[in-house]
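Just one protein chain is left out here, and the rest sit where they should.
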Amino acid sequence: MNMASAFRELLRSGPGFGGASLMALLLTAALYVLLAFPLDFGESQWSNPVIWVDNPKAVPPAWTNPLRQDARPLHRVFEGAEPQTVQTARSGPVHSWRFPFTYASSHPPTFLAVTLADVNYAERPPLVLISLKRPDGKQLRIYRHTVRGPREDENGPFLRYAETPLRVQLSTDEATVTAAQNFLAEEFDLRLDGGQIGGRVDRILFGVPAGSADDAFAPLTGDYEIIIQAALREEGDSVGKVRFVVGGGVFGLMGTDSLGRDLARGLLFGLPVALFIGVIAALMSTAIGTSLGIASGYLGGRADIAIQRFSDIVANVPVLPLLIFMLFIIGPSLWMIIVILVAFGWSGLTIQVRSMVLHMRANQLIEAIQSLGASRRRVMFRHILPQITPYVLAQLIFAAPSAILAEAGLSFLGLGDPSIPTWGQILETGFRTGGIYVGYWWWIVPPGLCIVLTALTFMLLALGIEPIVNPRLRQPAS
Amino acid sequence: MTSLLDVRDLTFHYADRAGPVRAVDNVSFSLASGGSALGLVGESGSGKSSLALAIMRMLPTNVARYDGEVWLDGQELLGMAENRFRQEIRWRKLALVPQGAQNGFNPVLRVGEQIIEPLVVSGAAGKREARARAQELLAYVGLPADVYLRYPHELSGGMKQRAMIAAALILEPPVVIMDEPTSALDASVQTQITNLLKRLKQDMNLAIIFITHDIALASDLCDDLAVVYAGEIVEIGSAEQVLLHPSHPYTQRLLASIPRLHSDTLPQFIPGAPPDLREPPAGCRFHPRCPLVFEPCAQKSPPAFEPADGQMARCWLIEDGSG
Partner (left out) sequence: MSLLRPLLVRSLTMVGVFFVVLLMLVLTLGLTGFSDRILSATIGEQLRAERTALAETIRDPDEMEKVLEKRREELEIFYGLSTPWYYRLPRTALRVLTLDLGEARTLRSFDGSNRVFDIVTERVPNSMLLLTTSLIITATIGIIAGAYLATRQGSWLDRFVSGFAAVSFAVPTWWIGILLILILSIQLRILPSGGMYSTPPPTQPLPRFFDLVAHALLPVITLVLVSFGPSIYSIRTITLNIAQEDHVKIARAKGLPESRVRLRHILRVAAPPIVTGLMFGLAGSLSGSILVETVFNWQGMGRLYYDALAGTPDENVIVALTFIFTLMYVVIRIVLEALYVFLDPRVRYTD
């Protein structure tokens, strides 16, 4: 049977069609990831906290909002480079950025943070002011910062916050707390001390005092505006980048973990990794298993006995404890995981291939060919290999999901390769940091589903291929 | 005269994806009394085993058609309630030594236990009593007593065959069907078993239905012979009649195909292949292979003619020849 017709037959069977279409989907997604993500995504991004600071921590995906009774605030990031307006004041030019937005959630933002980068000045440092304009018309200054001045032995022009931008978490910033305190006192005649305000700055800024209790606040929805002003001293001074984050209670497609990492990106990157593990481990163990099986069955004699005994033992080794042990000793690396999985994964196939080869050797045709003077090698490669290839192919696909599951399990035990994020590792952090006990389902469910889906794709493909390559399973066609 | 076993118009078709398999079609025959053997002879695939199963009501799941009558000792079996049939007929009145009795034993239970099982389960005898009876039978079929405690895999094929015969006799049924009891055995064991059956028939006043594809073997043991072709009995009569005066062309061909020791004539093979029972030939089912075929053969199915007293054959030639 040629490949094309075999493929058509595969698509005709239910599991075969399902597996093939899922596989096409997964491969497309994996290809996208390979093109869109840096190869060192794990080190340069995933385990780099700087990338994720401005994300809310451990919040569910944005699409959960419509399912809730009270929607959580969306995550908003406002960035500006070129100033929107340039005025000239007495002190010098004033660059300003205005970020209007509508706030509809009954929850306050999870945090407010501002980031400044690439500040340039010739002589005297600029002053940055941030105000919040609220729907009730009130406006307050929530932040004020003078860029660090020249050091003694330093000469202008001065560049500040270039390598490490200045990031301030306003929600916990003392100045902001004071600003909120004053705001309450002036506008609402409500006097609270710092302790009562601490940790609730967002609630105060985005709400109005409500009810009898001094510290109760009702959310204030409507149109807000963030106004960032940079008071510069001279023409040519500039603030290269401003960024204001109104921390959301939901984030992106898949939410975030407790470090604020975008789970969607982690999950996406896990796909090519999982496919790679499955395919490489399966390929290698199938190659070893098949060659040893052929050798065993074809050579016979002592070699056969030795290979048989050995594979019998390897096939019966309880692999997980050994895997844990060896990874622990050798150190967790993806290649090591694959190598060990292969080292213990080839034996089942060897036993099966051997018995197939024995069966074929008994076949008269092979004997006849041999008696015609064909070399052993030739017989092996021209006549035996082609016959067992389809079967081996099915086994190859069967072997992939178990490698994927094994890697996931090891990662879950904390033995994953730290430089490459995998689904198992995402689950592991979710578990180890206790995310499961506080119900962070978006951190726990999707990676598992990804594992299941990928493993299932291989399973379905194998189930679809099996009856094609294994005529015994075919229903008697009549 | 009422006979011991009377099979009338028994029909049994398997359901197959391509349509019904007419493995048993309108089969009628009778066994007069105990102490005699009827041989059912036919090529492989002619429906002999199916006929045995149909008589025993051992139906597979894919039955397309199953009707007719089987009278045993004045009772009709096919219409009998399953429970009553199981308790009163199975093994008690009608036992079977299956084709390939090698596989008739449960591999993980001792042989003796399996022999006495129906006796003990029905409560007719205690275990000790049953064991004594079984050991008697084992001795009778020529097996050492320790077979009782052995497992099936510890017996040779011939021993298993004998043990199966002993098992079939444990409830002393009047009728035993033996489906090719000797075909998997070598010639000397075959003869031993045939001799055993001959003895049995006499000693126990047993009616044996002996199924075989070997007409020579059947002729040695059986008092009556029925020739089965493509799901039908095409000729039936006493062994003498069938062997010496075969009136159906198929029987004649079958006899001619037996290799003879002291003869110059070479055995003749029947040309062509046995028909596919899914679509048996119209009219006489033998007509595509029959050397004597003439007009009516392909048109109408020949009914049962009586070429001689007690002999029956389904062939249009007989209508012509004998009126």
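By letter and in written order, the chains are A and B; residue numbering begins at 1 in each of them.
Here is the rule we use: a contact is a pair of C-beta atoms (placed from the backbone, for glycine too) under 8 Å apart; a residue touches a chain by one contact, two chains touch by 3 or more.
All of these numbers come straight from a predicted model, not from anything done at the bench.
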Original post:
Which displayed chains does the hidden chain touch?
Top reply: A, B
Subject >> Sole contact to the chain not displayed, among A:P150, A:G240, A:P390 or A:G409 >> reply: A:G409
Subject >> Contacting the left-out chain in the complete assembly, out of A:R148, A:R191 or A:R309 >> reply: A:R309
Subject >> Candidates B:R22, B:R92 or B:R162 - the one touching the absent chain >> reply: B:R92
Subject >> Residues of chain A in contact with the chain not shown >> reply: 15, 309, 312-314, 316-322, 324-326, 328-330, 401, 405, 408-409, 412-415, 427, 431-432, 436-439, 441, 444-445, 448, 451-452, 455-456, 458-460, 463
Original post:
On chain B, what residues meet the omitted chain?
Top reply: 56, 58, 86-87, 89-92, 95-96, 98, 100, 103-109, 117-118, 121-122, 151, 153-154
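Quick note on the criterion: only the chains that are shown with their structure count from here on.
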Original post:
What is the distance in Å between the mean C-alpha positions of chain A and chain B?
Top reply: 72
